[in-house]
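Note that this complex is displayed minus one protein chain, with the remaining chains in position.
And then chain A:
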Amino acid sequence: MFKIALSPAERSYLHESLSCSSPIRPDARLYKQFRPLEATCSFLPGSNGSARIRMADGAECLASVKAKVVSLQLNNADATQQLQNLIEVDLDINGIRDDSNLSSTIASSLKGSLVKHVPLDKLRLTHRYAFKLFIDIVVLSHSSVYPLTLLSLATYMALKSTKLPLLTSTVDDREIEEQPMFSDDWESSIALFGDSSLSPPLLFVVAVVNDNIFIDPSPEEESVSENGICLTYANGKIISPLQTISLSPKDNTGINAAQILKAHALVKEIGPLVTKSLDEIVSDDSVKTIF
């Protein structure tokens, strides 16, 4: 984690300016404005879907989705559990141990929200077989305490660009077993979120300073924030999990309902805009193939 050494005077100035009724962010952004970022998708040729996001300050995250055919255990009472196991999230944040609290918390909360928002019926191939998604996320470098926004943007795009090979054998193998066969043409593969009403969830971290909230806080803003809120957005709604997080080591005051409502309203406002711009990148067909 990146520590910004600000002098007490600087801290106080920054805190003051962010606390105003019309706050001024150090980089002159609006409270609902993101720092510029660069995103590409489908850049890993061997993956079913992939994305790469780079922030202006050098923070970078890669996400890759691979699909593998697995056979489902039949006659298992707990079918839902099996379906939930069709998504596996592996998270690697540079500088943090894989088994650290932070990593595993983020991974499991990401998995939890993905299970609800990935069209599992699309993963199901036949009665006996299904695709299992292996989502690998690597945060190469980051400056914020919680690189949640970064990795959720990358995951969102990777999932959105994920395509699954087209099944050509019969779908009904309940009584008569068949081995799945797929079309050899990659072009005929099906987009996971193609015509689905579902959409992968996005996690937004907002910093709370006084009564103001700020999207995509910079490290300096984080360091003077009193609190952080992580909100999950999907399909035009704010969904669970919604949790407070600590962005700075000090000044952790309580959080009040007004702040939550404000954050709620903010994410609800910018959510559609973010998804729209990300979707545009995904649907842009110009591939970035790396050699």
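Here, contacts are C-beta pairs under 8 Å (C-beta built on N, C-alpha and C of every residue); 3 or more make two chains touch, one makes a residue touch a chain; residues count from 1.
FYI, contacts and distances are computed from a predicted model.
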item	value
Undisplayed chain, where the name is taken from the UniProt record, one of "Sodium/hydrogen exchanger", "LOB domain-containing protein 24-like isoform X2", "Ribosomal RNA-processing protein 44" or "Telomere length regulation protein TEL2 homolog"	"Ribosomal RNA-processing protein 44"
Options A:Gln84, A:Ser189 or A:Ser246, residue touching the unrepresented chain	A:Ser189
Among A:Pro23, A:Pro180 or A:Gly228, residue touching the chain not depicted	A:Pro180
Residue, one of A:Ser12, A:Thr170 or A:Ser277, that touches the chain absent here	A:Thr170
Chain A residues that touch the omitted chain in the full complex	42, 45-48, 67-69, 71, 129, 164-165, 169-170, 173, 175-189, 285, 287, 289, 291
